[in-house]
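Reviewing the structure listed below.
For this view, one protein chain was removed and the others were kept in their places.
Labels run A, B and C following the written order; every chain starts at residue 1.
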Amino acid sequence: MDSVDDILTQLRAFNQEREWNQFHSPENLAKSISIEAGELLECFQWTADTDARRVSGELADVLTYSFLLADAMGVDPLQVIREKLAVSAAKYPVEKAKGRSTKYDRL
Amino acid sequence: MDSVDDILTQLRAFNQEREWNQFHSPENLAKSISIEAGELLECFQWTADTDARRVSGELADVLTYSFLLADAMGVDPLQVIREKLAVSAAKYPVEKAKGRSTKYDRL
Amino acid sequence: MDSVDDILTQLRAFNQEREWNQFHSPENLAKSISIEAGELLECFQWTADTDARRVSGELADVLTYSFLLADAMGVDPLQVIREKLAVSAAKYPVEKAKGRSTKYDRL
Partner (left out) sequence: MDSVDDILTQLRAFNQEREWNQFHSPENLAKSISIEAGELLECFQWTADTDARRVSGELADVLTYSFLLADAMGVDPLQVIREKLAVSAAKYPVEKAKGRSTKYDRL
């Protein structure tokens, strides 16, 4: 299986060939993530019972732009997830957060 | 460095400990991705010149919920990116798409 | 009761006093609408059973930026709703769309 580095290498080559880096400012990538997140949400607009293939396809777009933004910011996608998990663990201690969806500032 | 599988294992353990899987339906995760994408976009609301640390933190939230949705749908995050890249390569042939941000249906 | 014109007059005065028109490009207003739509959605992130006052407050932000964007584009907010309703009536004839949430291109 490919690693994150392999995928990033493929994404970079794809965009370089097409000379698309000029469009991929962090701001434009952030807009793109919001746009694709909306398309993903559209799979669930009127019902929770949705088409798995369509969800995967839209999720792929969110993930692709998220990886490109990480790359543009010079951070590793897995590393930022890992760091945020440590932050969340501190904000949501198990004994307080267990079984509750309450936001940390109201826990 | 950890792999995607390691990260998914950590995310699953984090949520199981807190009994949060009950909240993580695909629909709720799709909503969460849109919500976090909005917070990421807020870093660029009035200016393209933004705070890199804040961007990484918000991007981490988008990535985390995206990984959780992939996991909930039983798909591999890197695999869906790779498959979508193949689709995009067919929609955007280099000779047509080079240097242009035009959508494929208007190329 | 105030009319739409009264509200627009108040919104314009509010922004002129603060010299905020420099920030209110159509693009920045479109970003702001997405950001506020995310905050509105957050009211429903984990449950459909939400706080009505909070929803009204977030909806107000979406509406405010939407009115400002209409104003920036030189269009009347009620007029664009009315025109779109005519388009939707043509796309969704009663006999086909009755009781169905299917998108027009699959009806």
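Just so it is clear, contacts are C-beta pairs under 8 Å (C-beta built on N, C-alpha and C of every residue); 3 or more make two chains touch, one makes a residue touch a chain.
The model shown is predicted, which means the values in this text are computed figures rather than measured ones.
S.K.: Counting the whole assembly, list the visible chains that the omitted chain makes contact with.
M.R.: A, B, C
S.K.: At which residues does chain B meet the chain that is not included here?
M.R.: 31, 34, 38, 45-47, 101
S.K.: Touching the missing chain, which residues of chain C?
M.R.: 1-4, 7, 10-11, 14, 17-20, 22-23, 25-27, 30-31, 33-34, 37-38, 40-41, 43-44, 48, 50, 52, 55-57, 59-64, 66-67, 69-70, 73, 75-78, 80-85, 87-89, 92, 94, 97-99, 101
S.K.: So which bits of chain A touch the chain we can't see?
M.R.: Considering the whole complex, chain A reaches the absent chain at 23, 28, 31-32, 34-39, 41-42, 44-46.
To be clear about the criterion, only the chains that are shown with their structure count from here on.
S.K.: Mind checking the centre-to-centre distance between chain B and chain C? Centres are C-alpha means, answer in whole Å.
M.R.: Taking the average C-alpha coordinate of chain B and of chain C, the gap between them is 26 Å.
S.K.: Report the inter-chain centroid distance for chain A and chain C in whole angstrom, where each centroid is the mean of the CA atoms.
M.R.: So the centroids are 26 Å from each other.
S.K.: Would you give the residues of chain A that are in contact with at least 2 other chains, written as numbers and ranges?
M.R.: Chain A, residues with two or more chain partners: 31, 34, 38, 101.
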